[in-house]
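For this depiction, one protein chain was excluded, whereas all remaining protein chains were kept in their positions.
Up next is subunit A:
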Amino acid sequence: MKAVDHVAGSKKFLASEDHVSFHDRRLWDLRQGRDAQMRAIPEWQELRTLASQIKEHTLGQLDHYLEMFERNATANGVKVHWARDGEEHNRIVHEILSQRGVTSLVKSKSMLTEECEMRPYLEARGIAVVETDLGERIQQLDDEMPSHVVVPAVHKLSRDVAKVFADKLGTDPANADPYYLAEQQRETTRPIILGAGAGMTGCNFAVAETGAVVVCTNEGNADLSANVPPLHIASIGIEKLIPRQEDLGVFVRLLSRSALGSPITQYTSHFRAPREGGEMHFILVDNGRSARLAMDDFWYSLKCIRCSACMNTCPVYRRSGGISYGAVYSGPIGAIIDPSFDLKKYSGLPFASTLNGSCTNVCPVRINIHEQIYRWRQIIAEQHQLSYAKTMAMKMAGHILQHPMVYRTASDMAGIALKVLPRGLSYLPLNVWGRQRENPVPPAESFRQWYLKNRKQDTSA
């Protein structure tokens, strides 16, 4: 499989200045909303530590908790299925639907079903699948992956949505008012929800001791999908387990605050048993998770609760857009998860980072994201998966950093170069990141020059 070229993808996104500036600003707003919530909760850091410890504890004996969850859900009247990979997951969903003659499935957002590529699988077998989350619906109609785990169409402007809706839903192409567009989606989706034979949700948390799954949405579309049709299927990544009901307090308090800067999502919905006369199925999906659990450097990424705080804070993600990652998971969390699915295909993603560590600082479950990014880089370099430009740059940097005299000369020269070289020359065509950005003004003197001068003064005093 061809490797994803994140830099080329970014270049496409960077070509439209108003898209980039909106994207950057919108995600930074979310980050600031998160900060305000953090400051309003004195126990914030303690909650992060608790969340991390609970996840670590659960992953330490995941087999035990999965069995407990299965036992309790089964006792509640839920049918529990297990799927090793996406293909098996899709097969199970199709079996459940086709056995009951269901041809229309409405669903709320689930990154897992994106991972499994479920929609095309079911559609090829005659089952109409409709996303009910607005952002996800936009992406479905535009035949594009979600670019963000919480706000899937955040890389689009309303005029882009107007175009997609005009093409696919027959709305007024000249009307790009978000209220109009949202209302059009409501009006066109509602009849589909009312007539659907089955509803599907993802899962934010699966509680082992009660056998319940918890789904968090702002649109209430999970509640509609699960409560209107007679059949509810929930797809659950095996890492979503938490042991006790009271652990939910920690995670629910952190999730939406980290994601959108709101104290809680509008709807935090708990599905424990089928409603009277209804039917409920849970599908526990591995799809590479147990293999990741065995990776000493990377199993920690399984703690992720998909809040997107790391994406919102990442300067590279904000300026390159989620589509440029060419993967279901983008941003810093994508950079560490995606290579564990396919190292060759996603070998470029760990380089989509400045290693500033902000992702790690905002992570509500304290995943050491930037350290894992760095570790992937080491592995990729060891396996010679680096691009030629990066290999040469690293070789030169290695030589310069090993030889102090060369380093000093190079750093003096860089200062001079910034001053005297024409802008066109310092902006190499290879450097797409340089677009829309200016070089810094070179300092009047280097640290070494300053140090020598000041130390001299000190000793002479």
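Annotations
Here is the rule we use: a contact is a pair of C-beta atoms (placed from the backbone, for glycine too) under 8 Å apart; a residue touches a chain by one contact, two chains touch by 3 or more; residues count from 1.
The definition used in the following text is that contacts and distances are computed from a predicted model.
One chain of the complex is hidden; its UniProt record names it "LUD domain-containing protein", one of "Hydrogenase expression protein HypE", "LUD domain-containing protein", "Sugar ABC transporter permease" or "Probable alginate O-acetylase".
Although one chain is not drawn, the whole complex shows that of A:E56, A:E279 or A:D412 it is A:E56 that touches it. From the options A:L14, A:V149, A:L284 or A:V316, the residue with contact to the chain not on display is A:L284.
Across A:T189, A:S235, A:S320 or A:S353, the single residue that touches the chain missing here is A:T189.
When the missing chain is restored to the complex, the residue among A:P243, A:P315 or A:P442 that touches it is A:P243.
Residue A:A273 is the one among A:A273, A:L343 or A:A381 that touches the chain missing from this view. One chain of the complex is left out; on subunit A, the residues touching it are 22, 26, 29, 41-43, 46, 50, 53-54, 56-57, 59-63, 66-67, 70, 76, 82-84, 88, 132-135, 138, 151-154, 156-158, 161, 178-179, 181-183, 186, 189-190, 193-195, 210, 212, 218-221, 223-224, 226-228, 238, 243, 245-250, 252-253, 260, 262-276, 284, 286, 290-291, 293-294, 299.
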